[in-house]
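Removed from the display is one protein chain of the complex; every other protein chain stays in position.
Up next, chain A:
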Amino acid sequence: IPDFGHKYYLQFSTEDYRTGENAGSCLATVLYPRKKSPPVVSIKCSHTKDQNEIQEEDNTLYQRIRQQSKPITGSNIPDSYGNIEPALEPAWALAVAGSSSIMWEKSTEDLGYFLAQVKSVKQWMRKDDFIEFDYTVLLHEMPTQEMISCHMRLTWLPGHPLREKHFCAPQNHGLEEGSGLGSGSAAGLSEERGANF
């Protein structure tokens, strides 16, 4: 879109994050304003599950967390061997959902993210019905391959949208974006970022 940015039209299917089961399909448009995040997204999805099923699953998740007698704490989820303790799965699931908001905010046309690991989680007990967690999450940034550490505070109650606040550790290095086409036009490389060839 001249003088504004790039707009993408997407059609895609979704699957359950853990089981890989088909979860529905979506139509979306993503508008990347020139070099600025976050992208503007409009999206419409059809779910394989109906509203009641989804609500029930939310409530089950919620109860699993509320029924714990002590505040949930943990670190390295999954651990080095890819294991997630069953007792920590609900906290991990919420971290996945909350991190997606951070990732959306940070992503640009050239930078994307995955959740690499939940470094630590601590639950804050509340007097009301809301669930609240503090997380340190590691986001895998592509294509820089960096691990970005973010502190995320998340609150949730079934029937309410997930709310999160976060801040991420600052990163200093960017990538050479040279127009390195064709056969080795690599003469005169500069040490600085953004060198032109």
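Assume contacts are C-beta pairs under 8 Å (C-beta built on N, C-alpha and C of every residue); 3 or more make two chains touch, one makes a residue touch a chain; residues count from 1.
Heads up, the rule we're going with is that contacts and distances are computed from a predicted model.
**Q** Select, from "Calcineurin B homologous protein 3", "Carboxypeptidase O", "SRPRA protein" or "Protein YIPF", the UniProt-recorded name of the complex's unshown chain.
**A** UniProt lists the chain that is not shown as "Carboxypeptidase O".
**Q** Looking beyond the chains shown, say which of A:Thr14, A:Thr29, A:Thr48 or A:Ser120 touches the absent one.
**A** A:Ser120
**Q** By the contact definition given up top, give the residues of chain A that touch the hidden chain.
**A** For chain A, the residues touching the absent chain are 17-18, 73-76, 78-83, 114-117, 119-120, 122, 124, 132, 134, 136, 138, 140, 142-147, 151, 153, 165, 167, 172-182, 184-186, 189, 191, 193, 197.
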